[in-house]
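Just one protein chain is left out here, and the rest sit where they should.
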Amino acid sequence: MFLIYCPHCGEHREEEEFHNHGQAHIARPLDPDSCTDEEWGNYMFFRKNPKGLHHELWVHAAGCRKFFNVTRHTATYEIKEVYKIGEQPKVVE
Amino acid sequence: MSQKNRLQSGGRIDRSKPLTFTYNGKQFEGFAGDTLASALLANGVDIIGRSFKYSRPRGIVAAGAEEPNAIMQLGATEATQVPNVRATQQELFSGLVSGSTNGWPNVEMDLMGLVGKIGGKMMPPGFYYKTFMYPQSMWETYEKVIRQAAGLGRSPKEYDPDIYDKMNQHCDVMVVGAGPAGLMAALAAARGGARVIIADEQNEFGGSLLSSKETVDGKAGSAWVASVTKELEANENVLVLPRSTVNGYHDHNFLTIHQRMTEHLADRAPNGQVRARYHRVRAKWVVLATGAHERPLVFANNDVPGVMVANAVSTYINRYGVVPGNELVLMTTNDNAYHTALDWHDAGRKVQAIVDTRKNPTGPLVDAARERGITVMAGSAVIDVQGSKRVSGVSVASISEDGSKVTSSAKKLSADTVASSGGWSPVVHLSCHTGSRPVWDDSAIGFVPGKTVQQQLTAGAINGHYTTADALSEGLQAGQDALEKLGLAKAEVALPESAQVSESKAMALYHIPHTKPTSQAPKQFVDYQNDVTAAGIELACREGFESIEHVKRYTAMGFGTDQGKLGNINGMAIAASALKQTIPDTGTTIFRPNYTPITFGAIVGRDCKELFDPERYSAMHKWHLEHGAKFEDVGQWKRPWYFPKAGESMQEALNRECLATRESVGILDASTLGKIDIQGKDAREFLGRVYSNAWAKLPVGKCRYGLMLKEDGMVFDDGVTSCLGENHFLMTTTTGGAAGVLTWLELYHQTEWPELEVYFTSVTDHWATMTISGPNSRKLLEELTDADVSKESFGFMDWKPMTVAGVPARVFRISFTGELSFEINVQANYGLHVWEKLFEHGAKYDLTPYGTETMHILRAEKGFIIAGQDTDGSVHPYDLGMGWAVSMNKPFSFIGKRGMKREDCVRADRKQLVGLKTVDPNIVLPEGAQGVFDPTAPIPMPMVGHVTSSYWSANLGRSIAMGFVKGGLEKMGEKVYYPLVDGRVVEAEICSPIFLDPKGERQNV
């Protein structure tokens, strides 16, 4: 059970209020129709599975319903930072 | 039977409160303050179970959570049965009914013991793997016999009458364990102003201080404990939890506590009280003051009843006033255990000898023993034990200085009790739960907590510092450290004084040698609960297991309900020795939650029976109940399924409902559909991006059906969205998809297109929605509204605001049945009023309520899909024959467009949704049936798609179905066959899924 800081509510809340939406920073191609199958396939299906730092998209589902990003260590489960949509992570490997 | 082992005085029991209890059908007496174990020992009960594999008689060996043998079945009635209770942790109450778990037919005369005797060499580790593997088909038979023989306790066959609940807690400092270290930590943290929770698994706080005669601050340990506890209880920022086991330590300092609230009072919780409470704690800092378990030594026949852990013997004497025997032999590797011999002697019973494995023990405790005239046999060990149902004597021999060999012939001593101590094992379990690996500490001769990412502090014996003085000072330090980490000032707390008895160096010894090699010596038990022996571990190593994790799994060491609390370190030491490496090189296994077994009731809490899952009701639910509706679960909603009249079968009710709707008028409660209010100047653009069809030109006052796709092009929801104002839309979703669709919209708005000015608000619960459908629906509506609802001024796919039955409403002329339909939406507070008015006026039209099943049939007659039934996340609009709902020319590449162009999505032989007419019109195909083109093909036949929807249509007088067929849209009129499990093969013709009114005239009347 994680304790997650919601950058919109400005306080820590229990994991049960949140949902994980997988890897963060997967931008939708601006012109999908001109994507090759490989480019589209990468966007659709390919995700990182690191042991270590991972940037994830979460939503405060039972709270403010806002999406935000989390940098989390996948082995220790430490949350290194949270940051809003549109921002870039400060903690990187 | 008298309490022959009970002392006349002493202990923390109340001799004025005798309690009677039952064990294995016999009545015994104990006192308030006893545990079941102390009461059994007081009564001289030696055998409390049979061992798991060899069925050897076993007795109580410990006094706390680490007890491996005394695992009891409790319960006076069938409904109150509780398995897996450690007698050492169960407080005695009047009327307690207990029984041993192992032993068949009973513990005294055990048939399986015979197997154990002949099976000595026949049951090596891996015995079950090796023996019962073949033939595989026999496993179920083997398993039954093994289970009966193993006696793993049993769950009740009736509902538990008691209730359990959960509570969320938050604190600055969670202190685990209320011995001297934990109490000091809590005291400091509390005085410093922190919010504190302190929990201990025992009925009273005090930990080790309750088991010894030590003093703190010049008074009895228990008196000091009482004064600290009183101060903590009086502090409103401190939650004091006795009888509360901290069972799990999870990520980010989340801990779970199992608080037993009434299990010490009676078989059933009195007066409907909560039997156990599960606390879910989020702590800023955690202080682990969990202490240590004494480690027994491993020697031949060390499982004969009467062989105990030294400190447990002291606990029984000092805390419960019970001396569990008459003649004691103590074997020790350290000074500390001498206390046990002193306690035994001072209780007036005979100490035959202290057998010290060290060559030259010295120090005040050794002197104290000698002063009492107790024989100290140095450089010696108990290498064997005599007796079967109780110890009758021991063999003592000299051993080499490193403890590896016997160096003299054995001398026999008479004894009925053997206490052993190999030192202490810090209770590192909780620190392991979060993934931290313990590290070996040579000076502590044990594993201590390793590096952790948690906000965790430790104090006392868990650090391998075993004296009370260390516990007090480290506890104080941990409390002060926690305050500092929290940014609070140091607390004013004086360190209490405690006598520091000097002890000489302990010997690191685990496995006592025998004159024979381990493999030929009598069994030397490491793990009592799983019957793992030293020979077994050595054999595992010889067979090639090198990783301690593998040795553990192969031998089953530590896999019992005690998690190997007593035996694991000994087992690792034996494996290390067999592998000729050090213990730190060999490593240790770690522990998972729960620390001790917990009842399912506590895990479930109140989430059971009618509270198991929310039942969501519409505003008209009461009416449905009063009119005999049968309900269907749709997500968490209870939706009327059908409304049977007296004596009607389900099919009869459905036939009636279907015919009434097509012939006159029916009514459906459609309130559960998801509804999302969408506003903003870019709302229209947004809709165009998330739906597959076009929205740019939908005028105010009009409604449109839309398909929603995922990026892969597959349909995931559908519904009608209406234009309420130029920048204002009302979207409807499927009942089950409501929450998911709103999240989906927010996801794209917040992460991809934040520049679009649009807001979404759920109004699912706000509007009560009722659909009247059928040729008489307009006449009925006209009676309740002044608005013009004629065909001319209120066309198909229009919506209008109007007053219905006096209530302002939005009415939508949309249809899911293919009939003339009006979907009336009013604020839910007035839903029941309008619903009832419709029935008042609808009687003359035989207004017929129908539920989800008739809705399904009516829409299937029209070939309308249900997202989630006729789609499964693998079909795109063209697979559904719904290319008309895709606008490939929209300027923005809508969600799903690119996905649909993938190679796999444009194959000609994709499974496509078609209508299916059985050749025999009376056969209703089972939904899910798999079709084949050639029913004579050899098995496995190539499957070409499954039936998704199938019903009896009363309107058509025949069965109808929809389903997927490979390339089906090009196979109209061809046959497909459905081989069923009962052997029948049903032949069906591929057809259009629109079975009724293909031109759609009925909805336009």
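By written order: A and B. Residues from 1 in each chain.
Here is the rule we go by: a contact is a pair of C-beta atoms (placed from the backbone, for glycine too) under 8 Å apart; a residue touches a chain by one contact, two chains touch by 3 or more.
One rule holds for everything that comes next: contacts and distances are computed from a predicted model.
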"Peptide ABC transporter", "Hydrogenase expression/formation protein HypE", "Sarcosine oxidase subunit gamma" or "NADH-dependent dehydrogenase" - which is the UniProt name of the missing chain: "Sarcosine oxidase subunit gamma"
Interface partners of the hidden chain - shown chains only, full complex considered: A, B
Listed residues B:611, B:943, B:972 or B:1005, member touching the removed chain: B:611
Of B:154, B:219 or B:622, the one touching the omitted chain in the full complex: B:622
Touching residue (missing chain; options B:339, B:358, B:689 or B:810): B:810
Contact residue for the chain not shown (choose from B:17, B:372 or B:681): B:681
Contact footprint on chain B, counting only the chain that is left out: 165-170, 195, 272-274, 280, 282, 606-607, 610-611, 613-619, 621-622, 637, 672, 677, 679-681, 724-728, 757, 759, 761-768, 801-803, 806-808, 810, 826-833
Footprint left on chain A by the chain that the document does not show: 8-11, 13-14, 16-17, 62-66
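Following the convention adopted for this analysis, only the chains that are shown with their structure count from here on.
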In the complex with chain B, residue positions of chain A that touch it: 1-3, 14, 19, 21, 27-28, 31-33, 35, 37, 40, 43-44, 57, 59, 61, 65-67, 75-79, 85-86
Residue numbers on chain B that touch chain A, as the complex places them: 168, 250-254, 280, 282, 435, 453, 711-712, 743, 746-747, 750-752, 754, 893, 897-899, 901-903
